[in-house]
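Presented below is the structure to which this report refers.
Note that this complex is displayed minus one protein chain, with the remaining chains in position.
After this line comes chain A, so read on.
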Amino acid sequence: MSHHLFLLSPSDTPLYELTHYSSKPVQTTTSPLASNLPSWSTSAFAGTLTALSGASSATQAHHIQGGPVRMGGGKDRHVIQMIANASLDVIEEVMRKENAMYLKSVDKFNEWTVSAFITPGNMKFVLLHESRNDDGIKAFFVDVWELYVKTMLNPFHTAHTPIRSPVFDARVRASAKKYL
């Protein structure tokens, strides 16, 4: 089960990306949509997903079978990014209405849920995940926020430029392991 984190500047420039594969046991909650529809159409959704990602037929078969799906980094990357980008509109809408920093799940796409966190400085942290984990995700967002603030305080870091620090990367990964 994987998570994809994106840190975006107020002008929607991606500053940091992370893909994290969780080793925690997944509660296999099938999406409510899937339970209503006959099995052939859920496989159609899966087919859409793989078709979008341009996967080979071998992977397609794998998806239809279900089971633990490992999102290959390269192939499904653009799907992930498409989902993340699409959710930005929703995030901005919610942003206007709500004052809280942690916006829970703002969008849903097949099995992917998008959760967002808006910092006081208008940075958007977007997390794509499959399972529900509100508390863990909130704790993770807060942790990433603290790490982000520390990076901003580094005089050698220019605001709103991609974050390349290996220390930041290591710490975010550790935090992901802890909470997700």
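Here, a contact is a pair of C-beta atoms (placed from the backbone, for glycine too) under 8 Å apart; a residue touches a chain by one contact, two chains touch by 3 or more; residues count from 1.
Here is the rule we use: contacts and distances are computed from a predicted model.
J.: One chain of this complex is not shown here; going by its UniProt record, which of these names is it: "ATP synthase subunit b", "Trafficking protein particle complex subunit BET3", "Septin" or "Proteasome subunit beta"?
T.: Of the names offered in "ATP synthase subunit b", "Trafficking protein particle complex subunit BET3", "Septin" or "Proteasome subunit beta", the one UniProt assigns to the missing chain is "Trafficking protein particle complex subunit BET3".
J.: Taking the full complex into account, what residues of chain A touch the chain not shown?
T.: 150, 153-157, 165, 167
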